[in-house]
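Here the complex is missing one protein chain, while the rest keep their positions.
Chain nomenclature is as follows: A, B and C, assigned in order of appearance, with residue numbering initiated at 1 for each chain independently.
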Amino acid sequence: MEKNLKNLSNPKNFNHPVSIENIDKNILIEMIKSMILIRKTEQQLAIGRKTGLIGGPVHLGAGQEAIAVGISQSLTATDRVFGAHRSHSHLLALNPNFYKLFAEVLGKKTGFSKGMGGSMHLFDQQNGFYGSVPIVAGTVSLAVGAAMAAKMQNKKDIGLAYIGDGAVEEGVVHESFNLAKIQNAPMLFVIENNLFASHMHISLRQTSNMTARFAEANSIPYEIVDGNDVCEIYHTAKKQIDEMRDGGGPRFIELVTYRHYGHVDWRDDIDVGVDRSLDDVSNWKDRDPITRLSKSLVNNGIWTIEEENSYCEEIDNKIFAAWDKAINDPYPEQESTLNYVFASKKSKS
Amino acid sequence: MEKNLKNLSNPKNFNHPVSIENIDKNILIEMIKSMILIRKTEQQLAIGRKTGLIGGPVHLGAGQEAIAVGISQSLTATDRVFGAHRSHSHLLALNPNFYKLFAEVLGKKTGFSKGMGGSMHLFDQQNGFYGSVPIVAGTVSLAVGAAMAAKMQNKKDIGLAYIGDGAVEEGVVHESFNLAKIQNAPMLFVIENNLFASHMHISLRQTSNMTARFAEANSIPYEIVDGNDVCEIYHTAKKQIDEMRDGGGPRFIELVTYRHYGHVDWRDDIDVGVDRSLDDVSNWKDRDPITRLSKSLVNNGIWTIEEENSYCEEIDNKIFAAWDKAINDPYPEQESTLNYVFASKKSKS
Amino acid sequence: MKKHNYGTAILSAFEYLLENYPEVFVIGQGLWSPWYVGNTMTDLDKNFGSERIIDTPVSESACTGAAVGASLAGMKPIVVHPRMDFMIFAMDSIVNQAAKWSHMLGGQANPGLTIRSIINRGGEQGAQHSQALHAWFAHVPGLRVVMPSTVADARDLLIASVLSPDPVMYIDDRWLYEQEAKLGPIVELDLSKQKPLITKKGDDITIVSSGHASLLARNTAENLRKKNISCELIDLRILNPFYCDDIIKSVTKTKNLLVVDSGTTTGSFSGEVISKVIENIPIGCLETNPRRLALPDAPAPTSRVLEKEYYLKVSDIEETVLNMIAK
Partner (left out) sequence: MKKHNYGTAILSAFEYLLENYPEVFVIGQGLWSPWYVGNTMTDLDKNFGSERIIDTPVSESACTGAAVGASLAGMKPIVVHPRMDFMIFAMDSIVNQAAKWSHMLGGQANPGLTIRSIINRGGEQGAQHSQALHAWFAHVPGLRVVMPSTVADARDLLIASVLSPDPVMYIDDRWLYEQEAKLGPIVELDLSKQKPLITKKGDDITIVSSGHASLLARNTAENLRKKNISCELIDLRILNPFYCDDIIKSVTKTKNLLVVDSGTTTGSFSGEVISKVIENIPIGCLETNPRRLALPDAPAPTSRVLEKEYYLKVSDIEETVLNMIAK
């Protein structure tokens, strides 16, 4: 097996408009809207953090939106999706309710996790989002268990974990690969390979920059895809997920991408990266998933720049209003700290 | 990469006399003597356990002697060797002092670990044996650290961990592969693939019966060898270890073998195995590493059956005497329980 | 009434759960082996199928995490760790995940799994095959910690644990398996209402204990009765959340307190018991200094002569009580 991403990890490649062949027009428009909505939501979070209105850390995924958006097109509300510390896009791609995200990040009772989680602990099971938490690799084995459960429950639902390239270094992830395969669990391992774990480039942490070598080692069928091409992601994930729903067992998809912001909060962080240059950041911005789809849509007459601008404006206004509302929402009651410790306690009260 | 051991895991293959080409006569005789000594020592342990004189569990490796014996020929007293629960052969191949092993297994002060360890916790650092403990996979990362230390100390010594096929399922082993490679540590991963983890056959636990696929995934040069052919093991390990001492970084050697006894204690355990048949056991006994070398030696006139018999008798007598001595040795003092908790405490007293 | 020992009582709880709750499944090492977990799971794989009784790779961490995830998806999994020592590889799934998900996500995600963790020691197996770490888990908010010491509790608290919506650490000790008792039909208990129990009334001293230490305490009390010392025995049963009121009342009455614990002394749960009692009893009401008996602050030795001294015996407890209150 070739064990190098080669061109895929080079930002000077793959910056052309994406191919939109064989995708329904409505889906294309849904996808670009979803990506724009997520980008703008995160931009608002960046501002909120910078101005101090947000008290906790935010791990922004701007630049990586295509992944969750492309995959979520093939997910249903009864699938079992797990995230990690950088999961705004994972949730918003299933439920674009940025108001509840703002409320949560601001620690408000009206948030996705009732104000108990902030940016790093998100929940929306109704829409298939089982939860995200910031222990790196902490949810991977959980997703495998949720996938095993789907099988036991005779449901066609799948388990899915978004996994960073850094998370792949945790031993439990390797145990999870083996367990998922030996159990033939409908589990999709989604590797968001953005080449970095906080300040460390993957070349300083692993012996190859292609994590799919571990899928190969565990005989899990895998695909390696340009993580900034929402259409290719859409096609690949759809095929994999269809196979999984048909009892095909686990799948692995590696998506090569890059984050525009630094590891945490609103800065570009060229200052704190080991091996992250301003040049790279700017080249990767040329490979931006939104721009690339937008160009294709415009070139193919699927939507116009005017439509895009008016959608952006609409979202801007809604975000402004939602932020305002969230800011004025109530905090959780003091009793929450003790009341949520046990489920049984809660049900008694 | 082909991911199946194929013939190597079939006991009906590889039961011919081994090829002794290109090995010095003295080394061949050393190796057969070492294997016989280990076999007989374990037979004594089996009896001791069966009769109740040994109070703790013994995990016997009869059938697997070729591995430690073949590898240890290329080790020095300053290498850093780590074992696990089934480590009698690992230690005896470095230091054939069965008396100290008997004493240890009987819980006597005169044992390798001063009577504090029994069969599962062995120590003989003077001869390169850094320690064995029974938490599966517990020593693998330790060995990597000892290898890293050798590099920092500018020594040509290597770290070595004996690892079962079951241990490979622990996440920390995968972290260790990556760490060893990224650090270019002189670390030899020795996989004793006896196809079982206690009652479970590898096919019930892993997606392939060839663990070397993980070496491949981590770009660690590897070899897969008949674990019952001491000569091939000797050649392969020698080459790998020479490369490591020259700064070549980690190596991986997978040895396919089988244990004659059950997982623990003296029985064949056909009763407690899932997928272990009496037929298999008997076929594997035909592939016995001692018989196969003995036949070659006799065929090639390197030693005679008479010499073998007289060596066996000599060892039998020595074992008998050593056992007797160990049985009569003193137990540790009661203070030992508290005195060995801290090194600094010990040094004060 | 059916005759049981502690081991078959556990087995019958498994059978009851598997028969009545399709969402129950069991996952852990050794479940397809007839000898891994004593007589507590015999033939479950044959009777309920290897898809519900899942033997696993040697991967404690992922298997425990998988059970957490399955519980979030509506199952009621039981993870079995044949030795608590092996479970140390799975601490993240237990402590960072299972115990915290309810709280972190506003009470909406409830990992209702049960972790059956077996204290399995003696037999010269040594320090990595001997630990009783219940004190750790009692220090983890969000985890219910259950330590049955009687045949009835072995069965009934296992059922209550699995039916609880919360993550439960159910800890049994192989040194308890031979106890016998006749049990009536199964009644489903609400785990959140279970508390420490006064298992024997008495006047002279309160002895608080859990798990195997409670068996020792019961045997000690028998001996002491013959010496006219009347012990009040309290079996903790549930260590987390820790309900102490009845213990406080008892000590207020007997004026003497001994806590017996199967863990090593420093940092053991015995300290928690004494502390909570002392914070709350009327000042000056004690006749003697409270005492605790637990293991030496040392890893478990292997050599038989050391091992024998290392673990607590009935005679140790008896002697301590006599030293405390014999007139």
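Things to note:
FYI, contacts are C-beta pairs under 8 Å (C-beta built on N, C-alpha and C of every residue); 3 or more make two chains touch, one makes a residue touch a chain.
Every value quoted in this text rests on a predicted model; they were computed, and no experiment measured them.
Shown as candidates are B:11, B:96, B:117 or B:289; the residue that touches the absent chain is B:117.
Among B:37, B:179, B:264 or B:281, only B:179 touches the chain that is left out of the view.
The residue from A:116, A:161 or A:212 that touches the chain not shown here is A:116. Listed by residue number, the positions of chain A touching the unshown chain are 55-57, 107-108, 115-118, 120-121, 133-138, 166-167, 169-172, 197-200, 204-206, 271-272, 274, 331-332, 334, 336-338, 340-341.
The chain not displayed touches chain C at residues 85, 88-89, 91-92, 95-96, 99-100, 103-104, 126-128, 133, 135-136, 138-142, 240-242, 263-264, 266-272, 274-276, 278-281, 283-284, 286-292, 296-299, 301-302.
Interface with the hidden chain, as seen from chain B, comprises residues 80, 82, 111, 113-117, 121-123, 125, 130-131, 133, 135, 138-150, 152-153, 159, 171-172, 175-176, 178-179, 182-183, 332, 336, 339-348.
Quick note on the criterion: only the chains that are shown with their structure count from here on.
No other pair of chains has as many C-beta pairs in contact as A-C. Rounded to whole angstrom units, the spacing between the C-alpha centres of chain A and chain C is 41. Those residues of chain A in touch with two or more other chains are numbered 171-172, 175, 178, 182.
Shown for chain C are the residues that touch two or more other chains, namely 56-57, 59, 61-62.
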